[in-house]
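Excluded from the complex is one protein chain; the other protein chains are retained at their positions.
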Amino acid sequence: MPEYNVGILGATGAVGQKFIRLLQNHPWFKIAALGASSRSAGKSYAEAANWIESAELPSSVADIVVKECTAKNFSDVDFVFSGLDASVAGDIELAFATAGIPVISNAKNFRTDPTVPLLIPEVNPDHIQLIDTQTFTKDRSGWIVTNPNCVAVPLTTSLKPLHDHYGIKSVILTSMQAISGAGYPGVPSLDILGNVIPHIGGEESKIHAEPLKLLGTLINGKLTHASFPVQATATRVPVINGHMLSVTVELENKPASEDEVIERYKNWVSPIKELDLPSAPDFPIYYHNSPFYPQPRLHADSEQGMRTSVGKMRKSNVLDLSYIAMAHNTVRGAAGGAILNAELLVRKEYL
Amino acid sequence: MPEYNVGILGATGAVGQKFIRLLQNHPWFKIAALGASSRSAGKSYAEAANWIESAELPSSVADIVVKECTAKNFSDVDFVFSGLDASVAGDIELAFATAGIPVISNAKNFRTDPTVPLLIPEVNPDHIQLIDTQTFTKDRSGWIVTNPNCVAVPLTTSLKPLHDHYGIKSVILTSMQAISGAGYPGVPSLDILGNVIPHIGGEESKIHAEPLKLLGTLINGKLTHASFPVQATATRVPVINGHMLSVTVELENKPASEDEVIERYKNWVSPIKELDLPSAPDFPIYYHNSPFYPQPRLHADSEQGMRTSVGKMRKSNVLDLSYIAMAHNTVRGAAGGAILNAELLVRKEYL
Amino acid sequence: MPEYNVGILGATGAVGQKFIRLLQNHPWFKIAALGASSRSAGKSYAEAANWIESAELPSSVADIVVKECTAKNFSDVDFVFSGLDASVAGDIELAFATAGIPVISNAKNFRTDPTVPLLIPEVNPDHIQLIDTQTFTKDRSGWIVTNPNCVAVPLTTSLKPLHDHYGIKSVILTSMQAISGAGYPGVPSLDILGNVIPHIGGEESKIHAEPLKLLGTLINGKLTHASFPVQATATRVPVINGHMLSVTVELENKPASEDEVIERYKNWVSPIKELDLPSAPDFPIYYHNSPFYPQPRLHADSEQGMRTSVGKMRKSNVLDLSYIAMAHNTVRGAAGGAILNAELLVRKEYL
Partner (left out) sequence: MPEYNVGILGATGAVGQKFIRLLQNHPWFKIAALGASSRSAGKSYAEAANWIESAELPSSVADIVVKECTAKNFSDVDFVFSGLDASVAGDIELAFATAGIPVISNAKNFRTDPTVPLLIPEVNPDHIQLIDTQTFTKDRSGWIVTNPNCVAVPLTTSLKPLHDHYGIKSVILTSMQAISGAGYPGVPSLDILGNVIPHIGGEESKIHAEPLKLLGTLINGKLTHASFPVQATATRVPVINGHMLSVTVELENKPASEDEVIERYKNWVSPIKELDLPSAPDFPIYYHNSPFYPQPRLHADSEQGMRTSVGKMRKSNVLDLSYIAMAHNTVRGAAGGAILNAELLVRKEYL
């Protein structure tokens, strides 16, 4: 396998730090350049970043001099991961793509662009073909791929087997989201210690829209979104990592029993299983038999944080099924998801 | 107002302690006797109880000698509050009622008995007439009244104005329940610190059933339950007091807008307002305008813990309305609710 | 009792909000003016402040228009409470005092000024005479009084009976401080949830110095500080309110037993007891017999947060005594302490 030189945009932020930690010892990707705001540019990464990961800052990264996020500064990398804040991601990612540098982004800015894949490798790997419709550069050397919102990931992953077998008619969910989802400094401790906050600004509209693109159908290079309504109540709970979802779904076709559905989860095979991607978990969906599982503190780190855990499946007496889903929000729901996207794109020879 | 001598059954437990604290300085009710298991009988209350309330143990109570829960031991009281555990409440409460001592119970054992009122004074005060159908004693001197499960209280209270104006067709909810709901020692800290547990054993079936009895119609002394389906997912969160509910409802008749619904909450008048009960809050339902409210740590204690707080009302794109409700689980949802029940029964001359 | 019109400087901050809440229904002091930065000036208080107290914003305060903190803007008040940040408190408080407006300050800026009383009414009420040595105005109409750091309050209060009877030779302590001590937004939840932080910038030097001034001796208008060394380790713990101290002291004269010391605490009489100040607690020092007490969550609110709780007194096998002290950091250790200072100054006719 050739080695790829990768850049990280937004490297000093919470998502950027997670990229750095997850890329340590990555078999294919080598951190070659780090980008941040002009305030950090010129400093060593150790100086520029307020390192908040519990694992120590890798010494190989500490001395890298941070650059401003211009395409010229990153001309030597094979592609970039973007952990940029949405307030600047739009312009910068566009500039990189236009300059011929592929962008694997965690930002929301291009997620709704009809030519940009919103990608969960185990859910919609075929959507990467949308790249061929992008026109950022004439030679298609520059392009953009995005990963979904951190709630949309476990939601859509857990809906996928249901959608394939029964057809989703509607979805109601309440999310209980970890504080790490708000970045750093993020949620003040006075707001959340011993408390629940019943609202997260801007979150619910993403949860309503993204599953429909992810479960959309690509025909002749054109993506038709799925069309069921989703209604989310996003809450914040005093948990470090792991977004938990309480989901109720209405189906087109009715399963015979909850056991039938549980079996479908247990027997589900990931469409990218045979690609053997380095960051792919053995069980992209793992079903827990105990109704008290999954729990964020116990299971968010399962399989290096790349698993979606599901449990408590039962028939609903209002709609059809009700269950719990949970995934690590800053790994599977952010940096780890983007890295898996890049791995898929390598195997599919887009990189 | 005459003063009532009251007994407390299960006085050493978490609910019993809350009764004691809430009855301090009560204008009508005076603690005259305390009952617990044979293990505690004969000891002073200070010795027998592991006091866990933050307010100090009232000195007037500390020296009361705890008795076994037999009707004979409580022959001098006007009525008893029961905070007994469900494992023993059935037999003991029956014995008291049969012996002619009214029982205002927080236990679940008689909640489903068709002759026993399941009572929230602001929701179904007329249901107290069911007492007249009870046959525990020939002279009707002994009877039982119960208060609902701690989630059923804010759920049904918040549903009441919707049911009256629009008719409830179905309800889906996720509860985020405080640790105090599990009593003491209750939830191990290793299980819940920085975590969410997605299941509470035995809780969901109560949430499914109790609102239907509470919103039932009493005609000629016979109660017809409401008949819509409720589907609950009960979770435990690291919060001390205050159960929060994320509720989605389907209605028979559709409101014009969410603002119309909010106005109904704001203009809602409690049916017991003019009775001026000592423990009745000014706002049995309080609507918060901020979508970030209510929060358990900020609002569970509002109006001495007797208020149901509601917020974040919005139209649902799956069913009809979605909102947040919250109430103090051990006050409004347990001991405080029982005391308000007793106050109503005094005013209505059952006591 | 005449009513005083008071102003609050720094009214939108965490300490300012606590002043507002504590002055609600105060029998002597009426909030007449609110000051904040130019950014807030001209707005109603409800608009300007991000209200974080759990009690609702008093409606009588919500509509007060916030002013900039200039003496001219506060010419109608009898005195001001200052909850200003240290970065601006020095200049503003000086300007107010110079303009003839008494300042009762929670800021640290003037605490070390030899003419400014650093005051805990139960510890060193006589120090208010230092006011007579102040020269901010010729007619002594303007002056400044300060209250101590939030750790220094329970530390010095609990040391006072020991110092009087035995003489303090040295003090070693570890503080476990609540998050509310850092203001709002203050401590990020990602830093403190399920964690302890072993350092609080700038805190230890205040804890080393302030007890010596507080326990100093005033002779002929000149204050001689006490002279024992104090060594503090200040840590942050995930507690909302209540700083707990683990204290070990060396004494000049040795007590016969720990019981002798406990009796001194229990029999200790506050020097301001007979003044009957509205905010003075019945037990400025309360000794708990259980070694598991005091605890911040159970006892910080005791007596409206104005009590210093002490417990676990025992002989030390290294120095002489070891014990636990605890007080509410934003009430007794900040706004409540300042209000009690003002009450003393009223009774002593400085106001």
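As written, the chains take the letters A, B and C, and residue 1 is the first residue of each chain.
Everything that follows uses one rule, which is that a contact is a pair of C-beta atoms (placed from the backbone, for glycine too) under 8 Å apart; a residue touches a chain by one contact, two chains touch by 3 or more.
All values derive from a computational prediction rather than experimental measurement.
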Contact residue for the chain not shown (choose from A:Gly194, A:Gly311 or A:Gly337): A:Gly194
Contacting the left-out chain in the complete assembly, out of B:Val61, B:Ile179, B:Ala232 or B:Ile262: B:Ile179
Residue among A:Arg21, A:His243 or A:His299 touching the omitted chain: A:His299
Identified contact with the non-displayed chain, of B:Gly16, B:Gly83, B:Pro161 or B:Pro238: B:Pro238
Residue among B:Gly194, B:Pro211 or B:Gly336 touching the omitted chain: B:Gly194
Sites on subunit B contacted by the missing partner chain, in the whole complex: 52, 179-180, 184-194, 238, 240
Residue numbers in subunit C that touch the chain omitted from display: 170-172, 174, 176, 193-199, 208, 229-231, 233, 235, 237-240, 244, 246, 248, 250, 291-298, 311-312, 316-319, 322, 324
Touch list for subunit A against the chain that is not drawn: 54, 56, 193-194, 240, 297-299, 301-302
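As a working rule, only the chains that are shown with their structure count from here on.
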Same-residue or different-residue interface between subunit A and subunit B, half as cut-off: same
Computed distance of Cα centres, subunit C from subunit B, in Å: 40
Touching two or more other chains - residue numbers and ranges from subunit B: 193-194, 240, 297-298
